[in-house]
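All protein chains but one are shown in place.
Labels run A, B and C following the written order; every chain starts at residue 1.
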Amino acid sequence: MHWLLWSVVIITVLMTTTAWALWLERKLAARMGSRLGPTMVGRHGLLQPIADLLKLLQKEDILPEAADGALFNLAPILTAVFAIATVAVVPFGEGVIAADLDIGVLWVLAFGGLMVIPVWMAGWASNNKFALLGGMRAVAQAVSYEVPLVLASMVPVILAGSMSMTDIVHYQQQHSWIALWPTLPGLPAFLLFLLASLAESNRIPFDIPEAESELVAGVSTEYTGMKFGLFYMAEYIHTLVSSAIGAALFLGGWSGPFAPGLHWMLLKTLGLFVFIYVVRWTLLRFRQDQLMRLAWVWLVPMGLVLVFMAAVVVVWGGA
Amino acid sequence: MATASLAAIVFVLISAVVASSLVVAAKLLRVRAKVDSPLKRRTYECGEEPLGPTWIQFHPRYYVVALVFVIFDLEAAFLLPWSLIVRELGMAGVIEVAVFALILMLGWAYAVKKDALKWQ
Amino acid sequence: MMQVAFGLVAACLLLAALFSIGSKNLVHGVLWLGATLAMTAVLYLMLDAPFLAGIQLLLYVGGVMTLMVFGVMLTRRHADLAVLREQRRKSRGAFVAAALFGTLAGATVTTPGLDAPAAGSATTVELGRALLTEHLLAFEVVSVLLLGALIGSVVLARKRDFGATR
Partner (left out) sequence: MSAPQPQHRIELAVHEGEGDLMLVNFGPQHPSTHGVFRIKLLLDGEIVVKAVPYPGFLHRGVEKLAERLTFTQLGPIVDKNDYIAPMTNEQAIFMAFEKLLGIEVPRRARWMRTLFAELQRVASHLLWLGTFALDLGGALGGGATVFLYCFRERELVLDLFEEVTGARFHYNTHTMGGNRHDLPAGYAQKVHATLDVIAARLVEYEHLTSTNRIFDVRTRGVGTISSELALGLGLTGPVLRASGVDHDLRRDAPYGAYDEVPVNVMTETSGDCLARALVRIREMTESIRLARALIDGMPEGPICGAKAIKTPTQFKAASGQVYVGIETPRGELGTYVIAGGNERGAAPYRLKIRPPSYHAMSVLPYVLPGHMVSDVVAILGSLDPIMGEVDR
């Protein structure tokens, strides 16, 4: 029954890491904008995530009169569930995995794709024009970037000959990290994966579903209290899990010298997470048509080319 | 039923419990507003009365994007089983799949040429 | 234990399917259908066909649901559907559904070898092998079918004026 133990441990660690990753992002953003960030609650504001959680838990829960109540309440929960469930197949070390499915990569992609349903649901159920526009944007964007994401993730699958994330890490231990190949399809596939994950988790420059300067707050416009908090949390969990998946698929997972594997995995995950947030606090955002164009005209064929490159490498290399 | 499948289902159940427990905790801990106002529950539209309905008929371009997505998703679903046995099938397999993908990319080229995915 | 779990999931599936038909709200109907499809994925997982479950989630719950959601957005009435209340349509629908169910059930019963489960986790690899050797022609024909669908959707898009002004 050790998998059950790991499930509980992984979820607990994920939730706490998310809380302090949030703190990390706020400090990072503040430093980038020559501010200080949270300083008041605890040393260096380290208790800020707890204060935020307590605040959100106490907030009044408002159900707009025009909203579709059932879907309105269900949407944030489902968003959080799908965000957390993605991590089930991610290995954090040798055997440190909740569900070692042999279709790990497919599981990750499927749950990443599922995220849009509750987001759209929230937008529709709010019966608010900004929320609905945000929901429609979210779906259109997510489906456009799902295809490049699938193709980019297929590259390590082809190289390792397995969809199990544990096998993919083992392959990288024997050969080298896929992202370290300067040639096709290693590094380009990693970059494509990063780009598509940014879009899937709605991070700037692809955060048009929220786009608070245009759509006020997008799908979460009508949400208050913990339900808003769940959206907020799911967003960070999604980014964190995307980073973990990127680390496992392309950065060699838990492999690394000197330190235990778990440390390496967490380090790589946080590294990618920080990278995503540095991008977020640096760039402006695209417009929807530009976003869709980028995905369909450039990234989809690029992904296909990378997939066939990987296949040719495997066949000729005979590895 | 294999352990991994069971573990996956249980994991989803645990995450559902975690997410809903937060909502339940919020229900228990919430501070009730002293004054209730129906204005609170009014739909937000920048401080004005909402103009016209929200649930309207949307433009078909959204639908077309979803359609194209399903087609490419299907393609990916067909490529996935092959990706596991690239070594085994060798060059012949690569060519077979390449033909499959190329035929589909003809449609992609047509769509790009006709600007169907341009959104404007 | 397995029996109970199966019964529970199957009951959920059936209930979701019933709600999907019975819902007068088009969006609720589509979302209940999504629940039905997701429950099917759980069944696949319980039957040790994780690849099928993954594809079910990726393609049906993720893809086809998106398509249906946008399809609903093409109608003018998301939230109330008067069509369902017509008795004649109901009986016709019931007849078609019964006929389809009969055909499928008949095929399931008469096809031999369906009760023997495939061997464990090798299924995905075997699927790929079968697809690219034995059923190669069908595999390639699928691409032509997809091409047709793609061109069809583009034509559809062109036909409905995409101009910015109207």
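In this section, a contact is a pair of C-beta atoms (placed from the backbone, for glycine too) under 8 Å apart; a residue touches a chain by one contact, two chains touch by 3 or more.
Predicted model only: the values in this text are computed from it and were never measured.
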Omitted-chain contact residue, chosen from A:Thr39, A:Thr224 or A:Gln290: A:Gln290
Of A:Lys27, A:Lys227 or A:Arg280, the residue in touch with the unshown chain: A:Arg280
Absent-chain interface as seen on chain A, which is shown: 29, 32-35, 129-130, 133, 136-137, 204-205, 207-208, 210-216, 280-290
Where the missing chain touches chain B, by residue: 45-48, 50-54, 56-59, 61-62, 120
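Here is the rule we use: only the chains that are shown with their structure count from here on.
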Whole-Å gap separating chain A and chain C, where each centre is the average of the chain's CA atoms: 27
Between chain B and chain C, centroid-to-centroid distance (C-alpha), Å: 16
Shared-contact residues (touching 2 or more other chains) in chain B: 4-5, 8, 55, 58, 62, 65-66, 68-69, 73, 76, 80, 83-85, 93, 97, 101, 108, 111, 120
Chain A, residues touching no fewer than two other chains: 101-102, 106-107, 124, 136, 139, 143, 146, 163
In the complex, chain A residues that touch chain C: 68, 70-71, 101-103, 106-107, 109-111, 113-114, 116-117, 120-121, 124, 136, 139, 143, 146, 163
Contacting residues of chain B [partner chain A, same complex]: 3-5, 7-8, 10-12, 14-16, 18-20, 22-23, 25-27, 29-33, 38, 40-46, 50, 54-55, 58, 62, 65-66, 68-69, 72-73, 76, 79-80, 83-87, 90-91, 93-94, 97-98, 101, 105, 108, 111-112, 117-120
Interfacial residue positions of chain B with respect to chain C in the complex: 1-2, 4-5, 8-9, 55-58, 60-71, 73-78, 80-85, 88-89, 93, 96-97, 99-101, 103-104, 106-108, 110-111, 114, 116, 120
